[in-house]
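Here's the structure we're looking at; comments come further down.
Here the complex is missing one protein chain, while the rest keep their positions.
Let's turn to chain A:
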Amino acid sequence: MTLTYYLVLAAILFTIGAVGVLVRRNAIVVFMCVELMLNAVNLTLITFARSTGTVDGQIMALFVMVVAAAEVVVGLAIIMSIYRTRRSASVDDANLLKY
């Protein structure tokens, strides 16, 4: 079934996002990788909505978009506040709390 391709693509995008979160060092890029994961989920939801013939999946994708937008607002505010102090958005520089 051709819909499988979309699911595989979404899984690949999700994996790229997850790996990106783990290996990238800039907080903004890490955050973009999280957004990539959320969008991979959206693609999965839409594909399943198509395959089951219901609108539930599409409605859920809209919810995910709204939540992602709210997350961007909060996340960028937090990253901005730490950037203003440190002049760096690298997650390696935020190392006061450890062990």
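Some points to look at:
We adopt the following convention: a residue touches a chain if its C-beta (ideal position, glycine included) is under 8 Å from a C-beta of that chain, and two chains touch if they have at least 3 such contacts; residues count from 1.
Assume contacts and distances are computed from a predicted model.
Not shown: a single chain whose UniProt protein name, out of "Proteasome subunit beta", "Iron complex transport system ATP-binding protein", "NADH-quinone oxidoreductase subunit N" or "ABC transporter permease", is "NADH-quinone oxidoreductase subunit N".
On the side of chain A, the interface with the absent chain consists of residues 7, 14, 17-18, 21, 27, 30-31, 34, 37-38, 40-41, 44-45, 47-48, 51-52, 54-57, 60, 63-64, 67, 70-71, 74-75, 77-79, 81-82, 84-86, 91, 94, 96-99, using the contact rule stated above.
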